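Yeah, one chain of the complex is gone here, protein chain that is, but the others are all in their spots.
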Amino acid sequence: MSDVTFPVGIDVHEQFANADQQRHAAQLGMWIWLVTELLLFAGLFMVALVLHIMHPGSVRAAVLHFKFWIGAANTAVLICSSFTMSGAIMLSRMGWQRWMVRCMLATAALGSLFLLLKGYEYYLDYAEHMMPFVGQPYALEGDPASRLFTNLYFVTTALHGAHLTTGVAILLWMAWQAHRPGFLQARQNRIEVYGLYWHFIDLIWIIVFPLLYVVGR
Amino acid sequence: MNPNDHPIALWPASASASAVETDWLILAFTVLTLLLVVPIFIGVTIFAIRYRDGNKVNRQHSDRRDRMLELGWMLIPFTLTLFFFAWGARMFMDHKNPPANATRIEAIGKQWMWKFQHPGGEAEINDLHVPTGEPILINMISQDVIHSLYIPAMRIQVETLPGRYTQLWFQADRPGTFRIYCSEFCGTDHSAMDGLLTVMTPADYSDWLAHSGSSASMAEAGKSLFSAYGCTGCHRGTDTDRAPTLAGLYGRPVRLAGGGTVAADDSFLRDKIQNPGHNPIAGYPQVMPSFNGIIPEDELTRLVAYIRQPPTTRKLSALPTPLIEAPPSIVAPSSVLAQRSPLAEPSLP
Amino acid sequence: MSTQLSIAHDPAARHALWQRMRVPAFAFVALMLFLAAIVGLGALAPSRTASFIEIGLVACMILTVLLFSMEVRLETPLMRFFALIGFAWVGILFGMVLLDYLSR
Partner (left out) sequence: MSPLDITLRDPETPRSTLGRPPDYLHEAHTLRSWFFTTDHKRIALLYLATITAFFVVGAIAAGLVRLSLIVPNGQIFTSDTYNKLFTVHGVVMVWFFLIPSIPATFGNFLIPLMIGAKDLAFPRLNLLSWYVFIGGGLFTVADLVIGGVDTGWTFYAPLSTTFSNTYVVPALIGVIIVGFSSILTGLNFVVTIHTMRAPGMTWFRMPIFVWTHYAVSLIFLLGTPVITITLILLVMERSFGIGVFDPRLGGDPVLFEHLFWFYSHPAVYIMVLPGMGVISEIVPAFAQKRLFGYRFVAYASLALASITFFVWGHHMFVNGESNLAALVFSLLSFAVAVPSAVKVYNWTATMYKGSIRLQTPMLYAMGYIGLFVLGGLTGLFLATLSINEHTHGTYFVVAHFHYIMVGGTMLAFLGGLHFWWPKFTGKMYPEAWGRVSAIFIFIGFNVTFFPQFLLGYLGMPRRYHDYPPEFQLLNIVSSAGATILAAGYIFPMIYLIWSLWFGRQAPSNPWQAKGLEWTTTSPPPTHNFETPPTVDFAPYDYPLRTPADV
């Protein structure tokens, strides 16, 4: 049962004239959504850049406390997940539904690994007194400007983490839907569109990691 | 408008050459505006009447487009207005470059009052006295939220920001009493944050200064604070063993530990007193304690006024050795910034 | 139930899959190499110059993801436009704000 291909296609909704139009609309809709996601994060990147300019010394002090190697490992994890996601998309186009589900589960597992590592990193930050907003004494007490960057790090990574958590949840839900035959016949489009989202969350992290952990060290 | 103006005056009083020029600018711009819009108003009205449905008039037209006409009414008004951009920009840059000989008045905006201090140390609340014929530079800062010092008679305003000095200058050319406002919304009593600017002849002004009873000039007051807060313990004259010298520091570039330089201006000096650990300076370990929340804003202004003085007048080398033995961090603050907790969100009823 | 073709060990099908996976694999390797360069620079030779190189490498990574993982290079001009416009607007935001901060 696992090595079979299914016909690939989509069910056309009534407001569309044909499948092509619907496919096109869905793809465009996702791209536009990603544009808004980019600008959402751009506000945070802007703040990071301004802090880099205004307080280079303080930013450096804060950056040296961040867990560089966990951040780097997490970037690698996400790049791997992007690869498995590409695999899922390719398999979906060929109609290998079972293998596609396996690739999706692998992607979700890598996403979860990222979140686990992130959680561990937060724990280490907490232990090192790098979480000033929870009311504990702050490790770099004499340097208030470094607090800004530390706080920005938490806001940015938390927002990215929220996107990734949503992503994993949607992925698991779609994998559950796709465990029955017929998914690719009616909804192949969804995996393509979802793939864009996953790659883009990856892309956001690719910007976040150097901006918060590397530049200005 | 000002207290003694006629109740239906339609043009504000002006008290400086620059204000008069602003009036000319806006009048000239209004004339251009009228030239551009009156044809539209007339056109819309005439067309609406003449080409009313049912009127027997010649409506012959074709679909041909005159591209030059369309480009013309796009670009000609734009080009004409650019003249006013240039005029306004030149005046703006004048307002940003105070003359070197300007009399410097320190202003602090706080909820909800203005505090002014003259160079001789005379302090005023909300009201300000200045002489005619002399450029007046107001160096200002906010103690809490953003305010804006607005003097309509001079046609000028600049916002006061917390944590950073901003400046405006003007030169009054006639005596009179004019209004001062805060024009950036700053909370409950925003509209009570206004006062009067009294412009006096130089003779009246020196008379007023003589009777305002100041004990010490800004710099002298700053000098005693410099000792009182224990700054002399490390920053002794031109001695650079324990800390960088402050003699002749003002206005010079300072090298930072993280690379790059920064100019030692008012905001830099104030920032260094408040947060010494922030952007450390090359060559010295960071040992100075923070005075954040310890020195109130007006005392900071006096300290900066003292450090700003050229070294010869300041005679740093003649300063006494520390007057206070206790470490500065436990000096009792004379008035800590009244700050509300950021967590003080009231609960909904 | 749709028709099912048994392709369990069909070498032709497997070959087709590997054909399709070549581009993602290339993107994967490229991204890993860029990441290694950034991590190496950041860990071993942190400096101002290194920061600028790192930013350049990030730009390469972004391009790789967009062009190859997200397949912008195969898309219609319309999709390319929308893939680009977000970055253009980030450029406006950064450019105009930095105009203020760098000239203060």
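Just so it is clear, A, B and C label the chains in written order, and each chain counts residues from 1 on its own.
As a working rule, a contact is a pair of C-beta atoms (placed from the backbone, for glycine too) under 8 Å apart; a residue touches a chain by one contact, two chains touch by 3 or more.
Note that the coordinates shown come from a computational prediction; the quantities given were computed from them, not determined experimentally.
J.: For the unseen chain, which displayed partners does it touch in the full complex?
T.: Hidden chain, whole complex, touched shown chains: A, B, C.
J.: From the list B:V130, B:C182 or B:A219, pick the residue that touches the absent chain.
T.: Per the contact definition at the top, the residue touching the missing chain is B:C182.
J.: Looking beyond the chains shown, say which of B:I40, B:A100 or B:A203 touches the absent one.
T.: B:I40
J.: Among the options A:M90, A:A108, A:L152 or A:V208, which residue touches the chain absent from this view?
T.: A:L152
J.: Which one, B:I156, B:V199, B:M218 or B:C231, makes contact with the chain that was left out?
T.: Touching the chain that is not displayed is residue B:I156.
J.: What chain C residues would touch the chain not displayed?
T.: Counting over the whole complex, chain C touches the hidden chain at residues 78, 85-86, 89, 92-93, 96-97, 99-101, 103-104.
J.: Touching the absent chain: which residues on chain A qualify?
T.: 14-17, 21, 24-25, 28-29, 32-33, 35-44, 46-47, 50-51, 54-55, 58, 133, 144-145, 147-148, 151-152, 154-155, 159
J.: Touching the missing chain, which residues of chain B?
T.: For chain B, the residues touching the absent chain are 1-3, 5, 7-12, 21-22, 25-26, 29, 33, 36-37, 40-41, 43-44, 47-48, 51-53, 58-63, 65, 70, 73-75, 77-78, 81-82, 84-85, 87-89, 91-93, 95-96, 111, 144-146, 148, 150, 152-153, 155-159, 161-164, 166, 179, 181-192, 194, 275, 278, 292-293, 339-340, 342-346, 348-349.
The working rule: only the chains that are shown with their structure count from here on.
J.: Could you state the distance in Å from the CA-based centre of chain A to that of chain B?
T.: 45
J.: At what distance in angstrom does the C-alpha mean of chain C lie from that of chain B?
T.: 47
J.: Tell me, which residues of chain A touch at least two other chains?
T.: Within chain A, no residue touches at least two other chains.
J.: Where in chain C do residues touch two or more other chains at once?
T.: Within chain C, no residue touches at least two other chains.
J.: Quick one: which bits of chain B touch chain A in the complex? Just the residue numbers, please.
T.: Answer in residue numbers: 256-260, 275-280, 286, 290, 292.
J.: Can you name the residues of chain C that touch chain A in the complex?
T.: Interface residues on the chain C side: 1-9, 13, 16-17, 20-21, 23-25, 27-28, 31-32, 35, 38-39, 41-43, 46, 51, 54-55, 57-58, 61-62, 65-66, 69-70, 78-79, 82-83, 85-87, 89-90, 93-94, 97-98, 101-102.
J.: Note which residues of chain A are touching chain B in the complex, please.
T.: Checking each residue of chain A against chain B gives 55-58, 60, 142-145.
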